[in-house]
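With one protein chain withheld, the remaining protein chains of the complex are depicted in position.
Presenting chain A:
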Amino acid sequence: MTALLDIEGLTKAYPGVVANDDVSFSIQPGEVHALLGENGAGKSTLVKMIYGLVTPDRGTMRLRGAPYAPPEPRAARAAGVAMVFQHFSLFEALSVAENIALGMENPPKPRDLAARIREVSETYGLPLDPFRLVGDLSAGERQRVEIIRCLLQDPKLLIMDEPTSVLTPQEVEILFHTLRKLAAEGTAILYISHKLEEIRALCDAATILRTGKKVSTCTPREVTAAHMAELMVGKSLSVPARDAHEPGAVLLAVAGLSLSSGSPFGTSLRDVTFEVRAGEVLGIGGVAGNGQDELLAVLSGETPVAGGAVTLKGVAVGTLGPNARRERGLLCAPEERLGHAAAPDMSLTENALLTGRKRKALESRGFVDWRRTRDFAEDIIARFDVRTPGPGVAARALSGGNLQKFVIGREILQDPTVLVVNQPTWGVDASAAAAIRQALLDLAQKGAAVIVISQDLDELLEISDRFCALNEGRLSPPRPARGLSMEDIGLMLGGAHDMHEVAL
């Protein structure tokens, strides 16, 4: 049998970095093939070459035996290659049908297209209303739009870039059901993920990349997740740990918080109530877009609320702004690193000043003490293993993981009473993620209260004492994290949106 896609010696170099170095592998029809690797291992560049977004420097591809070198995505789609992007390439202000029409070469009339969308979505168990605005859909539903857009082109190879990072466990099950059905019909699937258990459940073969090179292949069902992790990282990883302890006094309490969102696609918070105690890690799970950003803005002081809605050590702080809250010990690290947690074009020293100004006494009488500020930045760099030439480097120049270590380190070294982090390890590679989690646990160990907002449920189960879920702006009552199963959590997250009628 000839392979569906044969990749031979593919190489792509960017200034200063070789993204792919002589990568070769092949995918059979009907095979679910995993592409594994840490951030920066070259997975994205590789699939972009297959999808025609990037032209390789060297190497050849063959699709069903014929030479294949797509100059642009249009050509790739015409050849039967479709891709579901990690960051959805959708248009929020357009309807589902319009979004799908944009991804087709010769879309039928709107009414016929709507009928076809309904047909395909029912065949594959992905219910979707063609006339709803994409901006009103949940992350799982948006992914269905992308998948249906691909399926309408009847692809021979479907590329999926980290498809499950935004889904609830139940939605993941539905997705896998769809993918298995597609594979059974002969469609090959190239599946990129770093969730190893998922890959063991779904994939027939795996190719592992490290720093742009293919380092290994394996059959995921026959090896352990830990073994694959070691192949990816090149060393074994330690699991974060800390001693058992009793939680102390309540440090931060939020009571009856409701807030309507000002933007068309934002989420309103509804009657959010919780408290965190000294030495405790509270995990807040949930799929992105269910109120996480709004909740963080309320806690940080970017969105002021009624005074009594947020209390810090018994004092009402709801009306205070971010700087006043920082002075009192409530620190936050938002999700978006470039532009929210850090100013991209300013140096690390300047970024250290931005939140550490008061608590680290980096200024006196309105003048900045640059020496102290630089010392603070260097301290963060040294203590949190931030890989950078020095504190004078612009924040933009750091990789995502390194900047995240800097951002989290900057808050932790200010010795917070309460620290709120949103997506602390999003887009961060495994070893840096482990270091960040350990630092959060160490902080709680020293008596601070830590709130971790995250979509990564494994991460929350690993480090939280108590777990609650944010779903459509509502926060579930917290439950002890020990002993919670994925099933329980999925139900807390609201299960799968609109999926009740689908038999699995």
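Everything below uses one rule, namely that a residue touches a chain if its C-beta (ideal position, glycine included) is under 8 Å from a C-beta of that chain, and two chains touch if they have at least 3 such contacts; residues count from 1.
Rule of thumb we're sticking to: contacts and distances are computed from a predicted model.
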{"item": "Name under which UniProt lists the unshown chain, selected from \"Cytochrome (Ubi)quinol oxidase subunit III\", \"Putative phosphoesterase\", \"Putrescine transport system permease PotH\" or \"Nucleoside ABC transporter membrane protein\"", "value": "\"Nucleoside ABC transporter membrane protein\""}
{"item": "Given A:Ala3, A:Ala69, A:Leu94 or A:Val393, the one touching the chain that is not displayed", "value": "A:Leu94"}
{"item": "Residue of A:Val54, A:Ala255, A:Ala306 or A:Ala394 touching the missing chain in the full complex", "value": "A:Val54"}
{"item": "Chain A residues that touch the omitted chain in the full complex", "value": "48, 53-54, 72-74, 77, 85, 88-94, 98, 101-103, 107, 133, 135, 262-264"}
